[in-house]
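Removed: one protein chain of the complex. Kept in place: all other protein chains.
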Amino acid sequence: MGKIVYMDNSATTPTKSEVLEEMKPYFTEKYGNPSSIYSLARETKAAIEKSREKVAKVLGANPDEIYFTAGGSESDNWTLKGIAYANQNKGNHIITTKIEHHAVLHACEYLEKHGFEVTYLPVDEYGLINLDDFKKAITDKTILVSVMFANNEIGTIEPIAEVGKICKDKGIYFHTDAVQAVGNVPINVKKMNIDLLSLSAHKFYGPKGVGALYIKKGVKINPLIHGGGQEGGRRAGTENVPGIVGLGKAIELAGESMDSHIERLTKLRDKLIGGIMKIPYSKLNGHPVKRLPGNVNVCFRFIEGESMLLLLDGMGVCGSSGSACSSGSLDPSHVLLAIGLPPEIAHGSLRLTLGDFTTEEDVDYVLGLLPKFVKRLRDMSPLYEEFIKKGEESCTAKK
Amino acid sequence: MGKIVYMDNSATTPTKSEVLEEMKPYFTEKYGNPSSIYSLARETKAAIEKSREKVAKVLGANPDEIYFTAGGSESDNWTLKGIAYANQNKGNHIITTKIEHHAVLHACEYLEKHGFEVTYLPVDEYGLINLDDFKKAITDKTILVSVMFANNEIGTIEPIAEVGKICKDKGIYFHTDAVQAVGNVPINVKKMNIDLLSLSAHKFYGPKGVGALYIKKGVKINPLIHGGGQEGGRRAGTENVPGIVGLGKAIELAGESMDSHIERLTKLRDKLIGGIMKIPYSKLNGHPVKRLPGNVNVCFRFIEGESMLLLLDGMGVCGSSGSACSSGSLDPSHVLLAIGLPPEIAHGSLRLTLGDFTTEEDVDYVLGLLPKFVKRLRDMSPLYEEFIKKGEESCTAKK
Amino acid sequence: MYSEKVMDHFMNPRNVGEIKDADGVGTVGNPVCGDIMRIYLKIEDNIIKDAKFKTFGCGAAVASSSMATELIKGKTVDDAWGTSNKAVVEALEGLPPIKIHCSVLAEQAIHAAINDYRIKHGMEPIKEEHKDIHDEERCE
Partner (left out) sequence: MYSEKVMDHFMNPRNVGEIKDADGVGTVGNPVCGDIMRIYLKIEDNIIKDAKFKTFGCGAAVASSSMATELIKGKTVDDAWGTSNKAVVEALEGLPPIKIHCSVLAEQAIHAAINDYRIKHGMEPIKEEHKDIHDEERCE
């Protein structure tokens, strides 16, 4: 394979080699089932507890509040369904946002079919929820609020501590999908009054297929996966020991290097955004500052996103798009529509997400390619042709 | 660490090194998210499809009927809850057995709290269900039958093809928890009329934290984990690519060596059973022939199981017990009670499960230790003292 | 996900551009749904002398346009009308199921351009058999 410039770190990250090294012995040598009593098992049990402590430390939680799962989607589904059914006696109303990940949105839609009511909060042009909207949405039937920490497409960071405070005052459980935030934003579940928090290891250089749910002590929640007594009886299944060890190592590394990680990525991100904004009729999606350090999401008018991805892929650049075509449906990203982009512009979005292995050279390389590719696709675009003929002037992305 | 004789292969197996080798590149190099469109992602997508084919081949299924999960417990929960809620309009009755794994039993108990009715079929002294009992239990509200392929404690293999035939005739979905069977017993889902089948990689020398559910084409089932469009929209979450690759390799190896695996283990098993049966007041649990090739489960009267495990662990032997003490509850194994053992005898059970790394030397080593340990614990046992004083004669394990 | 042929026609699309004094122009699709295709025809003696396209859309949309224009060049107008989306898919050595609609769009663009030519030349437009596929798949 030729040169690869990987700019899709929000989709997934490579497992760091230090992480893989920690995991390896748990496949072939230290393979004991943690529920057993012999020494081979006690050592895997201990490894899990060590990982639990590492996760707790980075989140500001207690180790016995961390439950390992198979990833962010499971953590989200567990929260939504587990809280809904365990607290049905108190109410049937859930508040979330229009820009959540599908793991939250589709779980909510499922609950709507089973007697629950869900309010989907709108967001402003930057993707931020409005706290007044939120407060007004609360009813005496509200049992759960789920607001994502940072959006996976446009990188917007929501006012989590403020939402947490309001939920605490009202005595409503507050869940945040922090799958994109962990490792990229400082988090303290106690200070931010978070009751449940989802995370997924493969988003911060850990392995795929393992995640965690922080559940504050005392929260009433049903299991999603019933069975054996693992995870304090709350999540059954033989523990994914190598995965859990990898998650622990990855979050430890992320915690240690958080400051420098944020500083470095923010610089690269802003350089990339700056360069792209020189291309005419382009627009930054999301908030300029309240934004994940590695997230760049832009729209190029008159261009369709998948075509851009294919051209970039031809040069070894991996990116993603909110374009309908790249997501297996005909509708463009619900997030881009929620921030008010007209569908035809939403189709032209490009997300480039930087990570620990992204270099300044990579950014320069991509900045060298983009103007050519934009020109090429616009030259082929009947929309651009019309636009030029009509002599339209400004690029206003809002309807 | 000193000598280790691992005889707990039903709890979990080591990942074979060939399996780990296949997995490795998917952590650090081939890490692309399979849902993306660039080349890095296409290659992980292809790897998943290759694994799907391998699983399908061993089960006699079509690749598009295989769905990857996080393990046996998830597959079981998905089936029970997913079928129950998707077919509520047809009925609310489920049939299962008293000796299922807790992943099935506890999911059933959950459903019972939510308006479903569950019949738990009894078993005979060998752990076998009775087909007449089963037929009588079927009502016009029965929507699902879940009978395990082979029991995890006593190794008994159930009459799956017969159950499948009856379910087919009645038009009822048939699920089998084959977590212990895959790799140890030939399976053909089409010939056996199985509609859903659970498996878990770590039981056949694959990694922990990954499994699969076979779902016959056309079966109506809700997702357990909603979200992204992975696994044909039926199981959300970024795919555990290394895990899935490992599962594929492991099941391929298991399929290739099935015959020799069964032959070798059956011999070792029967040697171990034969040796143990020379110890007075000992009894084999489960069926002598319809039994997993590597499963040995015995009761030593007047002895408590955990004590035996600790003595064995002291000599590097890893085993397990249906003893209450080793399972974190005060009640002995529901399986041993279901086959009619009185609780005080069930407490004295020992399970030794052999695997591909078990040698004849290991068997001899354990056979050298057991008589000494049994004697030592009996000498300490007030039950044995009473028994000897009363001059009781025969060891009848049944009530 | 795409065949080599599709990638070739996407990376090196044939017949991109406009024909200034086209005899027929057809535009189909909807930017809201993420694809618009415009085909320009130069027609002499009932023969497609030249065909060009402009497309806003995904890789399959571009490749379908490129292939469709290739397929009809040199054909009679009637033969061009008969160029089905299936012919486009086959010439492209397949399209992923979700992208089949791009080939349908190409067929529709040819039809639209031919009808435009017919109208300009005082002929009745031929009635389309297809419904608008976007209606069916409910793209808003």
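So that you can tell them apart, the chains are marked A, B and C in the order they are listed, and the count of residues begins at 1 in each.
In this text, contacts are C-beta pairs under 8 Å (C-beta built on N, C-alpha and C of every residue); 3 or more make two chains touch, one makes a residue touch a chain.
Keep in mind the model is a prediction, meaning the values are calculated, not measured.
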Inset, instruction - Based on the whole complex, identify which of B:64, B:263 or B:344 touches the chain you can't see. - result: B:344
Inset, instruction - May I ask which residue of B:21, B:109, B:256 or B:331 touches the chain that does not appear here? - result: B:331
Legend entry - Residue, one of A:24, A:42 or A:375, that touches the chain absent here: A:42
Inset, instruction - Could I get the residues of chain B that touch the absent chain, sorted low to high? - result: 302-304, 306-307, 310-311, 314, 323-326, 328, 330-332, 342-344, 347, 379-385
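Here is the rule we go by: only the chains that are shown with their structure count from here on.
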Legend entry - Maximum centroid distance from chain C, chain identifier (CA atoms): B
Legend entry - chain B and chain C: spacing of chain centres that average the CA atoms, whole Å: 57
Legend entry - Inter-centroid spacing, chain C versus chain A (mean Cα positions, whole Å): 39
Legend entry - Set of chain A residues in contact with two or more other chains: 306, 310, 326, 328
Inset, instruction - Hunt down the residues of chain C that sit against at least two other chains at once, touch-wise. - result: none
